[in-house]
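What you see is the complex with one protein chain gone and the rest in place.
On to chain A.
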Amino acid sequence: MSTLTGTTEGRFVRGRLRPAWEEEPSRAGLATKGVTLTLVCLAVIFPVWVVVVTSLSSVKTITETGGLVVIPKGITFVAYQELLSGGQVTRAATVSVGVTVVGTLFSMAVSVLCAYGLSRTGSVLHRPILVFLIATMFFGAGLIPTYLVVQGLGLTDTYLSLILPSALNVFNILVLRAFFMSTAQELIESARIDGAGDFRILWQIVMPLSRAVIAVITLFYAVGYWGAWFNASIYINDPDMLPLQNIMQQLVIKQTRPTGLAQAINTGHLSPLAIQMAVMVLALLPVAVLSPFVQRHFKQGMLTGAIKG
């Protein structure tokens, strides 16, 4: 391999070069490692690839290959056109987008406010409130009583049942709090002396300085709402109110035919398999597109001394 220049004091230079004291690996070793890593990554990508390709394949291609398509032969968006031209899946996707957007905003608002409210050690009732929060991480109340409370509050068959019971994740609040506590206190102090109130300090100083962690926690909440299946399965009885994950379960796992598309399927215009795959692509698309943007901040979001103060 190339000569070892540019290593200062044997350290990594921008994490790129092998330090001088480290043995050069053999070519065979490097090749084995490269192949292994590629195979591991393919194990993740390949199934997704097959799903995407099949969703974009015509009835003819799917019939010829006898089912799932690995090598694309022409692309057609007919499955997506049918799914998104109104009807069951369009409605479910709209519900999911709505619940995810509203839910994430609500969760973030409550979490950020709570994290900031607890970020000043020595403020009144600071300790008891923290204990109240952390205690919920050690016990789960259980499915049955939670179900009865949601029912007792009259939330069944409302979208609120998809947001409120799972709105907060105490771990996320603690991560935000730890981050807020680490923002420069001098900055906050001088702003206060200049007469800024707590809301203003939070909005104009603390939040802009915590953009990374806020992005991560927002993604965590959004992914949670988008992927939620169970709550709708027990709290929502009206089929028109079900979110995408529940419709996907019906169409793909239980193999029921999508309502309203019987004619397109019977005339050979549309493959039921492509429909299933297209629903799966709809479910994975937002996640696959958004998460890489936040990726470099994950470490902070996961590890910022969550157990502090």
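By our rule, a contact is a pair of C-beta atoms (placed from the backbone, for glycine too) under 8 Å apart; a residue touches a chain by one contact, two chains touch by 3 or more; residues count from 1.
Here is the rule we go by: contacts and distances are computed from a predicted model.
Per UniProt, the protein behind the absent chain is "ABC transporter permease subunit"; the candidates were "Cytochrome bd-quinol oxidase subunit I", "ABC transporter permease subunit", "Phosphoribosylformylglycinamidine synthase subunit PurS" or "4Fe-4S dicluster domain-containing protein".
Across A:Val59, A:Val99, A:Ala167 or A:Ile236, the residue that sits in touch with the chain not pictured is A:Ala167.
Only one of A:Val99, A:Leu118 or A:Ala215 touches the chain withheld from this view, namely A:Leu118. Of the residues in chain A, those that touch the hidden partner chain are 10-12, 14-19, 21-23, 33, 36-37, 40-41, 43-45, 47-48, 50-51, 66-68, 70, 109-111, 113-114, 116-118, 120-125, 129, 132-133, 136, 138-149, 151-154, 164-165, 167-168, 170, 173, 185, 189, 197-199, 202, 219, 223, 226-230, 234, 245-246, 248-249, 252-253, 276-277, 280, 283-284, 287-288, 291-292, 295-296, 298-299, 302-303, 307.
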